[in-house]
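Of the protein chains in this complex, one is absent; all others appear in place.
For reference, chains read A and B in written order, and residue numbers begin at 1 within each chain.
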Amino acid sequence: MTTTTHPAGTEQEGYDASAPLLEVDDLHVEFRTKAGVARAVNGLNFTLNAGETLAILGESGSGKSVTAQTIMGILDMPPGHIAGGEIRYRGKNLFDMPEEQRRRLRGVNISMIFQDALSALNPVLPVGFQIAEMFRVHRGFKRKQAREEAVKLMQKVGIPAAEKRVGDYPHQFSGGMRQRIMIAMAIALDPDVLIADEPTTALDVTVQAQVMRLLKELQTENNMGLILITHDLGVVADVADKIAVMYAGRVMEAADVFEIYAKPGHPYTKGLLESLPRIDAEGERLNAIPGLPPALTNIPPGCPFSPRCPYSTELCRTDRPELLPVAEGHVSACHYREEIYSGELKPREEAQA
Amino acid sequence: MTETNRPDIQTAPQEPEASGPEASQAEASLWADAWRSLRTNPWFIISAVLLLILITMALFPQLFTNENPRECYLSRSRLEPSAEHWFGTDIQGCDYYARVIYGARNSVAIGVVVSIGVFIISLVLGLLAGYFRGWIDAVISRITDLIFALPFILGALVFLNVIESRGVTEVAGVLIVFMWPTMTRLMRGSVLSVVNVEYVTAARALGAGHLTIMRRHILPNSLGPVMAYTAILTGIVIGAEATLTYLGVGLQLPAISWGLQLSDAQRYITQLPHLTVFPLIAVGLTVFAFMSLGDAIRDAIDPKSKKR
Partner (left out) sequence: MTGYIIRRLLQFIPVVIAATLIVYGLVFLMPGDPIRALAGDRPMSDAVRETLREQYNLDDPFLLQYGKYIWGVFTAGDFGTTFQGRPVSDIIQQRLPVTLTLAAVTFVIQGIIGIAAGVLSAIFRDRFIDRLVQVSTVVVVALPVLAIAFVLQLIFGLNLGWFPIAGTREGLYSYILPGFAMAAVSTAMIARLLRGELIEALQSDYVRTATAKGMRRSRVITRHGLRNSMIPIVTFMGADLASMIGGSIVVESIFNLPGLGEQVYRSIQAQEGTVVVGIVTLFVLAFVVINLIVDLLYAVLDPRIRYD
């Protein structure tokens, strides 16, 4: 059985069109190294629907990129190891699929954009070849036909003189143009799910906005589910529908984008928002969150954020808070989520002072 | 954006970074690390044991055999290996085991002399070329280019053929002429890699003289790869000597040498293969021991090369 088109093909293979596009259910991912077991993802949950943009926000080492790689099935195993949970695409668990079936999903149904397009594109192959490869491998197009498609895609993502540049190599493009080529490659076969891992981090600020706009346009046009992985709250605000804040391999808080900016329900999110530079707070020091994320080989027993949390109590150090609702469509993993949400709680130092 | 918020693409767990001790301590621990990794490398153990036996053989061949390799009787010519003559006897009726044992001395002598000679030349020329650059570098580089353009065996063949009487000194001299460029380039490369490091610039700014900078900073930090290559070179030299002697332009009779034995044996290779086999094993093991010792040292000094 070969699937050349979807969704007709996807139905045949036991996909459920009524199920959510992508569900991550209690996912655990570890790295088994000589230094010990590093728990990169520890019971992650989220759902993505068609046409929706979910931003996954977190610091380096929070497990967001590992999550993306696990969904794509490009995690290096070993040392990576899926220790539990499920990822369901249209109701079907990706981990139960034979490798060949998963391969046919990659780039076709689920696609990914990487942070550094210069290293993510093959330096010795023309960009046109790398885009056309999608059509040749997954659609069985002939060389010429695939090349025409590649030119069309390059035009679509806004590369000037695409026909002339189709034979150029990645190093001959600017950073922004390279990222557009990366995007062209990822959307070539109209995927349902697009994962963008820090798509604009390596770019200049002005180019960042252009690339984000392009992504948003393409998403709306194709009704894709977009997972936007970033550390930058600023990038997220304009584009995302939902935000999930990750810390030490867990979702700390998830909510609608406006809700989370207006009323964060977790001290970590609150800290991130306060560390953003603000135009109306000129001259004030930025409030960086003190301390560092925990080592993944040695995550503290209670709330993983407790060592850095200005509100933490004895309870936080011993009991791990569950991800529970604070409001409609707004969940937080904090013992004091209600108080944070309503703004009643004061940091310890201030309270003591 | 604040510093704590700045992530990178690193997703795999990070190993704790080595704390930065002072330079001398780091150096000491570098060599200690190298020694630790050497001790656990089986290739190092094998080659070290082989070399120990070989060097004893070169220095005190009497420990290995009571036979005199020059006492030959035609009455016992062309004997197959037996309990009495472990490696048999050759055409002249010499005990072949004794001749192979005594052959070690010339091979090891040429190997060591050439390596030391090349090491000194390369150290000086590589240091000068890498440190001063400019015309010194240009001249040295042109000369190395020139010698590289002459295939080594060919050059040595033509050179040695001109010399009528060839002993260890002559053969070693010609080998040095053709062997120094590779190591000089290596030395120049490692000098170049440390010459612009900040602490050297700092030392220069503080008014340290060229000699002091070279001795205190450049030399200790660029010696590693050259030392590993010296061991490898010894192996190459011993192989080259045997080859040249086999081709008839190396050592000459009455010297006892593996190359001469191979050269004599080739005419009888179908009837008396043991005459080829034993000196061959000796040459093979010797070259192998030096080269894998060098390899092991290189891996220990530069862990990056290990994946190669």
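Here is the rule we go by: a contact is a pair of C-beta atoms (placed from the backbone, for glycine too) under 8 Å apart; a residue touches a chain by one contact, two chains touch by 3 or more.
No experiment lies behind these values; they were computed from the predicted model shown.
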Among A:49, A:119, A:223 or A:342, the residue in touch with the chain that has been omitted: A:119
Touching the absent chain when the full complex is considered, from B:161, B:193 or B:212: B:161
Residue of A:24, A:57, A:72 or A:340 in touch with the missing chain, whole complex considered: A:72
Chain not shown, touching residues in chain A: 72-74, 76, 103-108, 111-112, 114, 116, 119-125, 133-134, 137-138, 169, 171, 185
Where the missing chain touches chain B, by residue: 43, 142, 145-146, 149-155, 157-159, 161-162, 164, 235-236, 238-240, 242-243, 246-249, 262, 266, 269-270, 273, 276-277, 280, 283-284, 287-288, 291-292, 295, 307-308
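Just so it is clear, only the chains that are shown with their structure count from here on.
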Separation of mean Cα positions, chain B and chain A [Å, integer]: 54
